[in-house]
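Beneath this line is the structure, given in C-alpha cells, with notes to follow.
The full complex has more chains than appear here; those shown keep their coordinates.
Going by the order they are written in, the chains are A and B; count residues from 1 in each one.
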C-alpha cells in the first residue's frame, strides 16, 4: 500500500512518463505559514540536469498545490501537490528486455501486461520528487519546534567524508550542509568524489555511496516501544526510497565489534537536562527519543541503468538476451539521494514528533 | 502503536514483571493445522537459562492459546497466545537510577511516574517471546507454501561465521541451522564465539554481534513499490526487536564500494524460471520479490545490562549518580536474538506473502 504514517497520512502517486506525480499529506497542523520559495529551492536541490554528474533529463519539477493551502497557510485539511511530467522520452524504453537491478521484472510479475514500464513507471526515482516536496513542508513545520534535519554524502565508492559529530552537531552545521550543491562536510573531498562519479560515467558505469542524516532538537519521549519505534518508522520510510539497501542508527553495524561498556551511552546532568556522554544509540533508547541527536546512515546502491552490455531475459519470449541501456541516466544518485533522504527523514520525524 | 501488519494485524502486549505477556494475531488463514510441539520447541530455542552464556532467569515460557484455535487448527479469527510471568525478581530494579543503554529514561519521559520500570517493563527483551510464538505459527503456515526462514549468528565481536550462499541457500541449509543450539554455519567458530561471550561475562561486560537471516521459496511479485516495499516491511519489524540498530539487505552497506556492473544482478533463464547470476539485491527489486533468496543482516548491540560501575543520573533528584547492574543478565543476546529475528522475519514474510 502506498500509504504511510501514524499521525500524518501520506499517499504518493504517479509514474515517470504518465500525466503527473504527486502526494497527498493529511494530518498537517493548520495555520502553518509555508514559504513556497523554500519549497522550490528544495525541489531544485533534488532536480536533475544541473551538471554533468546527473542525468540530462531536465525537469522543472514545479509543484502545484491543489488543496489544503489558503492565504499562504496550511488549512489542516489534506494538502495535495502535483508535478507535471514534461520532457519525457519514452522511446528509450523497451518493454520486454528487463533491466538488471530495476523493477521491470518484478513490476511485470506483480502487475502483469498493463504494468507501466516506461521509465520505470511508478518505480522510478522520479517518484521521490513528491517526497521532497512533502519533506520541504515538514521541515518548515519542524523548524517551528526547533527541530532541524540535514544530510550529507558520507561516502562515494571509496572516498569518505567526515561524519557528523554525534554529540555536538548543531543547527549551524545543518544549515551549512544543506546550502551546498554537493553536500559534504569536508570540502576537500568534493573533487575526489566527483572524479569517482565521472570515472564511472566514462566507463559506462555507475557508483554507489552512503548518505548520513542528522536530526537535532527532537524533544525527549517521542516514538514508542516495539512496532512504533523511531527506528522502525524511520527505516520503513528510508527503505521506501528506491536504491536504499541498508540503514543503520548511531554506531550501527559497528556495535557488532563493541563491548557493553563501549556501547552504552552513560548519562549525566547538563544543567537541567539529562544528556549522554556518547551517542552510539543515535538519540534513541527503547524506540523512544532521548533528546540527543538522531543520526542515521543509508546506503544507496549504484544506479542500475548503465550503458554497458548486460545479460538479461526477454520476458515476452522467455529467453536469454542482452541489453545496453541508453537514455539519460545518473552515473551516481548519492548526491541527489542525500536531498531525498534528508526530506524523507524530515517527513518521518514530523510524524514521530506529532506523537501524543 | 503496538500494532503491525498489512494482511496480518499483530498486537503485542505485556511487561517483564506484570501478570503476563502475549500477542494477538489477526488475519491468519483458517484451517491450518498447527503442531504445538514445534511451537514449544521454538519457544525453548529463545528461552533463557539453558547455559552459562545466557541469563540464569529460567522461564518456562509456556504459551496458552486462548482463541482462534479449535480442533488443532486455526479458525481464521484472532489467535491470542499468552505467557505467564513467573520467576520474577523485582528487587534488583531501582526506579530512579536510569540504566545506560536501556529505556528507563525515555520510558519515564514518555509515560511518566506510572511507567512500569521493573525489568524494563514493556521494553524488556522478554516481550520478544510472544513474537517468537507468533513467528513459530507463521513458519508453519509458510511451510505450506514451501517458504522457509532460517537465521544464524554471523558475527560475535570479531569472530565471523560464513555467510549463507545468496544464490544456493537451500531448505536443507535452513533445517540444519535451525536445529543447532548455537546456530553457526561453520561449527569451527562455535567455541571461539562462546569464548568471546564468556570473556565478556568475566569482565562484567557484554558483546554485540550480527545475525544473518535467509528466506527461500518466496514467489515472485510479492511486496509493493515505495511504502509497501519488502525492505520497508521487514525493517520495520526488525527494528521493533530491542537492541537491533542496523539492517541491511543483500550486499547492503557494501554497495557503497561497488560499481553498477558489479552491483546489478543480471538475469537468465533457468528452465522456465527467471533467475539472477548474483543476488546482491537480496531477491528484491523495486520493493518486490524476484524469486531469489531474501537475505538480510541485523546488528544487535551488546546487552546494556552490565555489572560494571557506570555513570548515570538519578531522575528523582535530577543529579549525577552511578550504577552497577546486578541481577541475571545475558552477557550476549546474539544467539537468542537469532531465534527472535528468524521468527520476526517469518511473521513479516507471511504478511508479505499474503499480499494480493
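Going forward, a contact is a pair of C-beta atoms (placed from the backbone, for glycine too) under 8 Å apart; a residue touches a chain by one contact, two chains touch by 3 or more.
Since this is a predicted model, take the numbers as computed values, not measurements.
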*Tell me how many copies the full complex contains, given that 2 of them appear here.*
4
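Methods note: only the chains that are shown with their structure count from here on.
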*What is the Cα-based rotation angle between copies chain A and chain B, on a 0 to 180° scale and rounded to a multiple of 5?*
180
*Just curious, how far off is chain B from chain A if you go by their C-alpha centres, in Å?*
26
*Name, in rising order, each residue of chain B that touches chain A in their complex.*
1-4, 6, 10, 12, 98, 100-103, 105-107, 109-110, 120, 122-123, 127, 155-158, 200, 203, 205-210, 220-229, 231-233, 235-237, 239-240, 242, 244-253, 255-269, 272, 274, 276-277, 280-282, 284-290, 297, 299-306, 308, 310-313, 315, 318-320
